[in-house]
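Excluded from the complex is one protein chain; the other protein chains are retained at their positions.
By written order: A and B. Residues from 1 in each chain.
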C-alpha cells in the first residue's frame, strides 16, 4: 500500500482543510485513513451513506468524517467531522496522509532509447528501457514509466503518465494529464478484413488514435486506431481495466467504462455515458449522452440520450427488469398454461 | 495516423490500378483517403452500400470510389470511379497513399539478447530489448519488435511480425506471415488443476501451442499451450484484441474471432467459423464449419456447420430472436394470464 507520511494531523486541521466542523476533541490527531470496520485508534474513517451506519457501532477510529444527516448516529467513535460530502473531502485529505506516486527523477534513464529527432521537453521523466521513436514528442512534466514503447510520430502531452509496459503505435496522440496504466495498447490495428480470393485480406489501418486530455485508461486495455478515420477517447473519460475500443469509435467527454467493456467498430458514444462491467456495444451504433448501460448488457441498437438500458438484447432497464421478472414466474405458470390451452383445444 | 506519401495520384491512374472506370475528370489528383463525411477536396472517398448513400449529398471529396449500382446517386462530388467492389479496391490503393509500417532496420539491435545457439535468419529485424532463448529459430524477413520475449526452442516462420511486448512461452511455434500485436501471450499454461490433498494441484502443461501461417492476433490476447495435446490456431484465422483460447483448443482455418471472445479448453472450432464480440464457448464442444455465433452468445452445446446461433444458452439465431421477442411481450400478457388462470381455477 501507499506509504503513510507518518505526520500526525489534528482533527481541527482536518476539518479546516475540508470546510467541516469538529464535533468532539479537535486536538486529537490521526495518521491515516481506513474503512469503518478496519480503522484503528490512529485512523480517520468516513460515513457517507445510511447503508453503512451500523458499522459505526463498533468502529475504533479516532474520528469519522460524516454527513450532517448521519452526524448523530450512535457509535463508539465520539469525534466526528461533519462535512456535506465525505468522499470529496477524502480527495483533499488522502494526499496529506500518504505519499502518492511521484516521478523518481527528472531526465532520461541511461537505458532508455530516444530517437535523435524525438522532441522531449526538458523536465520529463523517462524510465528504464523505454523506447521512443522518430519524430515523437513528449510534453513537459510527463512521466513515462519503464518498458514503454512510444512509436514514431507519436505525440504525448504535458503532465501525462504512462505507468509501465505501455505501447503507443506510430502516429497515436495522447493529451495532457492523461494516465495510461500498465499494459495499455493505443493505436493497434483495427479488426478489418476483406474476404477476397479465398482468404481474409487485411485492410491497412491508416487512421489515427487520439486520447484527449484528462483521460485515464486501466491496465491491459486496448484502443484500436481508425481504419481511415480516427478513434477518439474524449476529454475526461475514464476507462477501467481490460476494456476494448474498436476502430473508428468516437467516445465523448466524461464517459465511464467499467472493466471488460468491448465496443465494436465505428460506434459513437456521446458525452457522459456510463457503461457498466462487461457491456458490449455493436458496431455503428450510437449511445446518446448520459445514457447508462447496466452490467453485461449487449447493445444492438441505438440508445436514446439519458436512458438506462440493460439486458440482451439491451432494452430500457424497466422493460428488462419486468421481462426478467416475468421469465422468473414463467416456469410455474407454464404447465397450467399448457393444460389450459389443451382444454381450450378440446372445447 | 499513418503518414501520407504526399504524392498526388491522378484519378485515371487510380481507376486503372483497381480496374475501374472514371466518370468525370480523370486528370484531377488526390492525396489521401477519407470517409464520405470527413473527406476534403484532396481526398478520395468511397461508397459501397446504399445505407450510406445519403452522405454523398454534402461530400467534399475530390472523387468517390462507387459501385455500379450507386454510380448515379445524387451528390456534390461529380468525379466518380466506378468499381465492383470498392472495399477490395481500397486494399490496393491504401499502400499507394500512405507509408505503411516497415522494418526500421535489418539486423539485431545491440540491446537485444539472442542466445548463442538460436538460429536467426540473416535478414531479420530484431528490435531493442528483445530476448531470444536457446535453440529458438526466426525465419527470414521476420520483424520482431521491441520488448518481446521468445522462449527456448520457439520456432518463428518467415515474414512474420511481432509488434511489441509479445511473449512466446518455450516450445511454441508460429508460422509464416503471422502478425502478433502488442502484448500477445502464446503458449501460457492452461487452466488445469487436480484437486488432491485439499488443494488445487497444478497439472504440468507439456503440450504445444502452434500458430499457423497467415494468422493475425490482436493486442493483449492469450493463447494457452496444450496440456499434453496441442493448441492450434489454423492458417488464415484472425483474432481480435483480448481474446482467450484455452488449452487443447483446435481452431480451424480462416476463422474470425472478435474482441473479448473466450474459448474453454479442448473445444474444436472448425474452418471458417465467425465468433462475434464477447462470445463464450464451453469446453470440449464442436462448432461446425462456417457457423456464425452472434455477439455475447454463450455456447454450451455443439453447433451444426453453417448455422447462425446466438443468446444464452446459445440456440439457433431464429429461435433466439423469437424467444427474445416473446419475452418482450410477456410482461404485458402476464397479469391477464394470471387472472385467466385464476378464473379457470375457480370455474
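Rule of thumb we're sticking to: contacts are C-beta pairs under 8 Å (C-beta built on N, C-alpha and C of every residue); 3 or more make two chains touch, one makes a residue touch a chain.
What you see is a predicted model; the values in this text were computed from it and never measured.
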Candidate in contact with the missing chain, chosen from B:246, B:272, B:310 or B:331: B:246
Touching the hidden chain in the complete assembly: which of B:19, B:50, B:68 or B:204 does that? B:204
Per the whole complex, from A:79, A:155 or A:278 the residue touching the absent chain is A:278
Per the definition of touch given earlier, which of A:173, A:220 or A:286 contacts the omitted chain? A:220
Touching residues of subunit B against the unshown chain: what are they? 113, 129, 131, 147, 149, 153, 165, 167, 169-171, 183, 185, 188-189, 191, 193-194, 196, 199-209, 220, 222, 224-226, 228-230, 242, 244, 246, 260, 262, 264, 278, 280, 282, 296, 298, 300, 312-313, 315, 319, 322-323, 325-327, 329-330, 333, 336-337, 340
Sites on subunit A contacted by the missing partner chain, in the whole complex: 1-3, 33-35, 38, 85, 87-88, 90-91, 94-95, 97-98, 100-101, 111, 127-129, 145-147, 163-165, 179, 181-183, 214, 216, 218-220, 236, 238, 240-242, 254, 256, 258-260, 277-278, 295-296, 311-312, 324, 327-328, 330-331, 334, 337-338, 340-341, 344
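As a working rule, only the chains that are shown with their structure count from here on.
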Measure off the straight-line distance from the CA centroid of subunit A to the CA centroid of subunit B, and report it in whole Å. 26
